[in-house]
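Take this structure first; my questions come after.
Missing here: one protein chain of the complex. Every other protein chain is in place.
Order of writing sets the chain letters: A and B. Residues in each chain are counted from 1.
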Amino acid sequence: MIEFQMPSLGADMDTGTLVEWYKKPGDLLKRGDVIALVETQKGAIEIEVFNDGRLGDIMVNPGQKVPVGAVLATITEPGDARAAALPPEQRAPSSLVETPPASVAVPRIPREPPLPSPPSTQLLEPTSPSASGVRAKVTPAARVRADAAGLDLAVISPGPDGVIGLREVEGARTVRSTPRKSGLDLGEMRKAIAAAMARSHREIPHYWVSQTIDTTALFDWLEAANSKRPVASRLLYAAPLIKAVGLALKETPELNGHYVDDVFKPSNSVHLGIATALRGGGLVAPALHDVDVLDLDVIMAALADLIPRVRAGRLRSSELTDATATFSNLGEGTSESLMPLIYPPQVAIIGCGAAALRPWVVDGAIVAHRLLTVTIAGDHRVSDARRASQFLSRLDRLLQTPEAL
Amino acid sequence: MTDTRRITYREAVREALREAMTRDERVFLMGEDVGAYGGAYACSLGLLQEFGEERIRNTPLCESGFVGAGIGAAMGGMRPIVEIMTINFALLALDQIVNTAATIRHMSGGQLSVPLVIRMATGAGRQLAAQHSHSLEGWFAHVPGIRVVAPATITDARGMLWTALEDPDPVVIMEHATLYNEEGDIAAEGDLAVDIDRAAVLRSGDDATIITYSANVKKALAAADQLSGEGIECEVIDLRTLRPLDDATIMTSITRTHRAVVVDEGWRTGSFAAEVSSCIQEQAFFELDAPVERVCSVEVPIPYARHLEEAAIPQPAGIAAAVRKVLRR
Partner (left out) sequence: MTDAELMNVVKDTLFSVAPDLEGEAIKPEETFRDQFEIDSMDFLNFVIGLHKRTGLEIPEADYSQLQTPADTVAYLRKHWSQASR
């Protein structure tokens, strides 16, 4: 049996609020299934399971805020017959259940609730079943208070001793009375960005290398390709650019992976975080998985799916945690170049300015070509300017033959 | 506010006796060693000299006999105060109290009454061992036809006696033996009689209600002080009267705190605390956020060795633990 814990969805996430369960106890789960919706500073994130199995008991109810590491549910694995049969009270008790201090991101809290008090003192007549089907113990005062507040007892999580008392009802009431915006709280997001960027600046020794790339071939090819395509299947120049970046990263492993606990773990896959700006000032960089092997159409479709979800604040947990490098494209009509900061624990970020007409030298003469300045930031603990320069050369070459992407 | 003076519980009892004897010539004191000896607990020290042998009367060592005599005297128009040395010996007079004092009004169809006051010392804490350490207040509170009061404070020790004497029916006053040396402030002048109908809220708090009587009142207050340091504010109720019980004061408190701890030096099984708990669940069930906790003596004959005796009876630490339990902390 596996305990499915609240994942950390970012370097500085401490807590998340469970919004909704998408699966019920007893449902079959496959690795990658979206199991629940959790609200964080970065918006509402769809949490995926990592294991095959069957959803067992739900430990956290909608509306409850829990720290990273808190057990959200149990998942019984195939062949794990014992666990599903026992109600939570009859599992092995721990001697003491502690509540972690709110301000510290504690990775683990004790899991099993202690044994209930002896039968003579158990409360009578509970009528609201907990998610696992075991009757919840609700104190009379709690029942009255929940009634008065219009709260359904089924949505209130019991305390560590398995009892719903006044404290739990009041807790549920407070959560509900905080108006929850659907999706994003830009203020919270800004705080998360601030924390991540401050950490990046503090911990990562950055270096930057730039290259100005002639994108005439790219845009010529794109125009021709798009003229043959219906409106709905047209490609943005970001798609071949992303593909080319992915391919170039694959050949430069020191720029693709995670630096954790003083060790660099290169990644076999290239999951490129796509930095997406939000109207109103937020910024999220969810991952597009395996960009180096995707068709341009698939990349385009993935972008078309991802970006609206970013703006609506509906992302999946794997999108927030899996990026092995980040791509930040300022886009048309913007500045010439940028010097971006790396999102820890990644080790590189590729920033592109506007692709605009600028002076270029061809055969000794100055001509106006569409130029793109690409700047890559690298983590100097893992790579150096020479490797970055090799990456940029590779990227340049790839962009000169866009039809091969 | 008038000036106050500081006296002991014992002195308060003595003053109350003196006042009663002065105000009403029908009042007299009878009991073992109440005369020249001044009483087993020195409550009547000096009174023999003041009031004479007719009014301060030593009795033989025969509880059944002298309680019966007191009942007879009361029925005959006197206002006796019968001192039974301790509740342990009152067992020998239970037949008189339960079958005569408590029932005469009923059995005579209201023609006869027994305006008797019985005082007795109760409880453990002085290493007097198993036979001399009982807290059987609950047994008396069980019986219709008598009132049972337990003064826990100097004010009540001073003021309950007169009110009890005014009652045309029997009143049993339970004085915990460990309280006699306690000191406290009392008004210097004025009418010091107090009611014997109501419980008193001695400390206010919103988190839990501790309900108790007699020597456990000060233990409850000590526990409440300790808990205050943990951010838990307890309401402490001194019951003052065990029969009849002041339900209203208890339920008003629990309606606010939602949690109750009852402290009783009697043994848990069939204790007076069980009665209080039952009343609470009957009248305040929907206010409760946790089962009512009882803190009672351990179910053993009260030990003789001091450390064992201390461990056997309620203590502030145990009361505090019970409060934490009802708060689920």
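The definition used in the following text is that a residue touches a chain if its C-beta (ideal position, glycine included) is under 8 Å from a C-beta of that chain, and two chains touch if they have at least 3 such contacts.
Quick caveat, the model's predicted, so the values are computed rather than measured.
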Please work out which displayed chains the absent chain touches and list them by label.
A
With the full complex in mind, choose from A:M6, A:L55, A:M189 or A:L236 the residue touching the hidden chain.
A:L236
Among A:G150, A:P205, A:G333 or A:P359, which residue is in contact with the omitted chain in the full complex?
A:G333
Even though one chain is not shown, chain A touches it at residues 223, 226-227, 230-232, 234, 236-238, 277, 279-280, 303-304, 307-308, 311-312, 331-333
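What we mean here is this: only the chains that are shown with their structure count from here on.
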Express in whole angstrom the distance between the two chain centres, defined as the mean CA positions of chain A and chain B.
68
In the complex with chain A, residue positions of chain B that touch it:
258, 285-291, 328
Touching chain B in the complex: which residues of chain A?
117, 121, 123, 139-144, 159, 161, 163, 165-167
